[in-house]
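Handing you a structure now.
Omission of a single protein chain aside, the complex is shown with its protein chains in their original locations.
To keep things simple, chains are lettered A, B and C as they appear, and every chain counts its residues starting from 1.
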Amino acid sequence: MKRKICVVVASRANYGRVKYLLKALQKIESVELQIIVGASMMLDRFGKAVEVLKKDGFIPNRSLYYVIEGETLATQAKSTGLGIMELSNVFEDLKPNLVVTVADRFETMATAIATTYLNIKLVHIQGGEISGNIDERVRHAITKLSDLHFPSTEESKERLIKMGENPKYIFNFGCPAMDILKNENLNIDNELMFNYSGVGVQTNWEKPYILLSQHPVTTSYGEGREQITESLYALKELKDIQKIILWPNIDAGSDDVAGGIRKFRELNMQENFQYFKNFSPEVYAKVINNASCVVGNSSSFIRECSFLGTPAVIIGDRQEGREHGKNVIFSTYERDDIMDKINKQLSHKKFKSDKIFGYGDAGDKIAKILSTIDLDKINKRNTY
Amino acid sequence: MKRKICVVVASRANYGRVKYLLKALQKIESVELQIIVGASMMLDRFGKAVEVLKKDGFIPNRSLYYVIEGETLATQAKSTGLGIMELSNVFEDLKPNLVVTVADRFETMATAIATTYLNIKLVHIQGGEISGNIDERVRHAITKLSDLHFPSTEESKERLIKMGENPKYIFNFGCPAMDILKNENLNIDNELMFNYSGVGVQTNWEKPYILLSQHPVTTSYGEGREQITESLYALKELKDIQKIILWPNIDAGSDDVAGGIRKFRELNMQENFQYFKNFSPEVYAKVINNASCVVGNSSSFIRECSFLGTPAVIIGDRQEGREHGKNVIFSTYERDDIMDKINKQLSHKKFKSDKIFGYGDAGDKIAKILSTIDLDKINKRNTY
Amino acid sequence: MKRKICVVVASRANYGRVKYLLKALQKIESVELQIIVGASMMLDRFGKAVEVLKKDGFIPNRSLYYVIEGETLATQAKSTGLGIMELSNVFEDLKPNLVVTVADRFETMATAIATTYLNIKLVHIQGGEISGNIDERVRHAITKLSDLHFPSTEESKERLIKMGENPKYIFNFGCPAMDILKNENLNIDNELMFNYSGVGVQTNWEKPYILLSQHPVTTSYGEGREQITESLYALKELKDIQKIILWPNIDAGSDDVAGGIRKFRELNMQENFQYFKNFSPEVYAKVINNASCVVGNSSSFIRECSFLGTPAVIIGDRQEGREHGKNVIFSTYERDDIMDKINKQLSHKKFKSDKIFGYGDAGDKIAKILSTIDLDKINKRNTY
Partner (left out) sequence: MKRKICVVVASRANYGRVKYLLKALQKIESVELQIIVGASMMLDRFGKAVEVLKKDGFIPNRSLYYVIEGETLATQAKSTGLGIMELSNVFEDLKPNLVVTVADRFETMATAIATTYLNIKLVHIQGGEISGNIDERVRHAITKLSDLHFPSTEESKERLIKMGENPKYIFNFGCPAMDILKNENLNIDNELMFNYSGVGVQTNWEKPYILLSQHPVTTSYGEGREQITESLYALKELKDIQKIILWPNIDAGSDDVAGGIRKFRELNMQENFQYFKNFSPEVYAKVINNASCVVGNSSSFIRECSFLGTPAVIIGDRQEGREHGKNVIFSTYERDDIMDKINKQLSHKKFKSDKIFGYGDAGDKIAKILSTIDLDKINKRNTY
């Protein structure tokens, strides 16, 4: 009987991270790959990334809707609850031997809880990292529920061992998000980008641009509007360069951030800004690879951009304490500070590729472990 | 403004552990005590322990029902999901500054998740212990979500520190379940027990008896019936002593265990066994204090019985690896082994009180910390 | 492509009513029969009737748990909500052409709502009847959601037409619950009943007995304990005849009724009463066929017992206004009145079979319509 490996993909960012793992699992004869797509992957408002996944040749076994609309703290909590209920049904039905979950968001937590209570082995990718926000708590909590760990860095691996996880079941192959960067053509041109129509002034992708991607920070819920506004006005000062703005993800507070962007846009229709809902993982890789500077708090600025060497200005404390490459400098939420830091980065230009998050071959290596490791021997206990 | 401290009480065992904490919080002028009762506390089938809580002078702010009946693995997972949804509503409404949760069951996890996503400080009692079963994972995961920790032993405290929790926010005052043992009269007599009518042969509480309390083990879901049957037949061999049997708790698999008990009862109506649904925490303390031997896998046999010195035979691996006093010996699920171990304990008689779980004054001490600690300074980060 | 007909069976009573319909559908070549079992069908506490269904040779496509334990008004409402969520998932997955639902309970409503919003044709069995309680409202509301109606009597059929339903889609073939009565051996003997072990004094099934089955009445929620107590003490007065007591169903208030029964049982252990959780539909048919008198408010006393001619005393208003045969007399909740009415019925003995609920061949006839009717032509509109 084939080993059933179930990967839950619950956001566009998730998908970017597991795409090459899915490809690798798909090729292994002894594996029955089960794909569950859910949460913002299904939603028009977040770019319905499930369509990208399908175009890439994957067929979801189940498509779940468990986002309770509202983007308040309570709807985020309740979406977690609803996600557990929906995923429990599906796991009971599909009976996987392993469930794979990525990172640290509420959808990840829902997957982890449902898997745990159904007595299924849980696999966690990107554990052991530190950061600000609720994310850090959730990430470590998921670690304590997981049987197999694939952290992205040596430092994270060491942290997992210190936390009491069994070193035998911790594998650092780097971050699977690097796989896209290594395997795909990362050049950009206007023809390719023709299909991406954002609102605002049309970008010439062959000329310099800055990318802004700034998500709400759950622990400072309610301040998102002001924070994004500072960033946008900082960018406005940099007259000569094009600006690409990405809408925020589905976290509590995203309405706030989106409201700030809408207001700014209304008042600054003539400025050289263009606004995008989202890109496919491949196109996103191109966009950050070719940006003169990336600004905001997306974790991809730390992770992918260190591999790519793209200069990054990280705003606020959402990524605080994270391991990062030389390409990163930090800024407060003040517009002057942001502007200064961007100018500094613009004058530096591209950095050398930093491999702290791996070499871009994690997908294959993780797939190999998942398909061959002796599951019966895993009997999770704290090591001390 | 008073500090709002919300205690979620979700099972009769929970209640026994926080009763003296509730009493202490109730007396502090600067505290607004909020009590939420939920899950099996509300259910007739589990003795509706909410009534005991009310008789003790506590008034629940909210009574929640979130147990999806069925006692399968999936209903346990889904009850967790439903609990998160219900508790999120309530926390949003009551806006507590602190939420207190106890131990490691699915209801505890539901409380922890809802509290975390609503950005409320989480307090965990009884963290840091190790054991078999899903409970250990859940317990450690809750630790990683918690801001304040009140472990029950020095060893547990040390474990929390090693796991990366901030020592400044870890307090070992012993287990608050000891408070009942210290503060209440633990003698037993027939008059007092007159109101507790179990099915079976009437017990003479002033004569020797053995107590059996054996819960289903989630990680060996499906074997509960056989396991309990072995235990019951082991007890049957011990002709000359009375046997008290407690129905299992609400964990996945409890139907199985209950079925085993029912079958045994049917076939052994004349034997000196009596079957009880549950006791109030005070009466339960009397029952275990005066038992000649306690048998099964209730965590109270390790915890409370070490304080009381009651000889205990722990069956199976549900409490495996737990810190314990000298009163405990372990047994397999085999009836002969169980019988041997019970005989050994019966010949030893009462042990000396062991204080590894504290001195019975934890409630007061925890209440004092909760009411005075500077909440604004707490900014949870892993220590490494 | 086969026509997919999905029957939702959500209680032991439901199952008794559709058993012969299921048998008939199973035999039709052009039909793919889908069976969903849920709610109390799955629960140990209500006799896990799903096991009977499986023994009868049916294989459920899905088994759902959606009872939120508690039996309050709110848990009943919330179980309806949860049922809708679970059933929507399943209908989306199984894509039936027709969904069949029976009668008027909260599980029936859940089925009706999920079916309606998923744009699937809804079939309702036992519509058009009147009665007291919330049941009547729910029954008529389901009628207004249904595309095809199979009422049990001519009077009900006429009522549906008056309510604006299209006569072309209303078929009175009698009640399918009669099919069991017609097709199965209804004699009873002690050997057969040997496996049914109720608590209490062992019944001699070959001697006269009275059956009591009294459910909580939602519209007088809170009075159930007193009501059942009156009935039990009325029965106690009838010294010379054996008494069979059935536990109540899962409606809001069943805890109350159950509590009343438990208390009575405790105080009257020596009386010739025996208490049963439930019987399979076939055995239940034998039990009511051979009873000297049936007492309480079960709708089977009106429906099945009119066909069988069993004398019935209906207590209270739960069945008020229902069409009934000559076998029925009504009583208040007063113990004296109940006793008088029972005595009257006992002196009358068996009545002649009354066919107001049909001839026992409804299952076949309904199956034939369901498998052949032109679904594309059904376009539900009020007739006026």
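Here, contacts are C-beta pairs under 8 Å (C-beta built on N, C-alpha and C of every residue); 3 or more make two chains touch, one makes a residue touch a chain.
What you are looking at is a predicted structure, and each value in this text was computed from that prediction instead of being measured.
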Among C:11, C:40 or C:80, the residue in touch with the chain that has been omitted: C:80
Residue touching the undisplayed chain, where the options are A:18, A:52 or A:68: A:68
Hidden partner interface residues of chain B, rising order: 85-86, 89
Residue ranges of chain C at the interface with the undisplayed chain: 73-74, 76-78, 80-85, 88-89, 91-92, 106, 109-110, 113-114, 116-119, 130, 132, 134, 136-138, 140-145, 159, 162-164, 218-219, 221, 252, 321, 380-382, 384
Touch residues of chain A, complete complex, unshown partner: 42-45, 65-72, 74-75, 78, 82, 197, 255, 258-259, 266
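As a working rule, only the chains that are shown with their structure count from here on.
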Same-residue or different-residue interface between chain A and chain B, half as cut-off: same
Rotation in the CA alignment of chain B with chain C, degrees, nearest 5: 180
Centroid spacing, where centroids are CA-atom means, of chain A and chain C in whole angstrom: 53
Residues of chain C engaged with two or more neighbouring chains: none
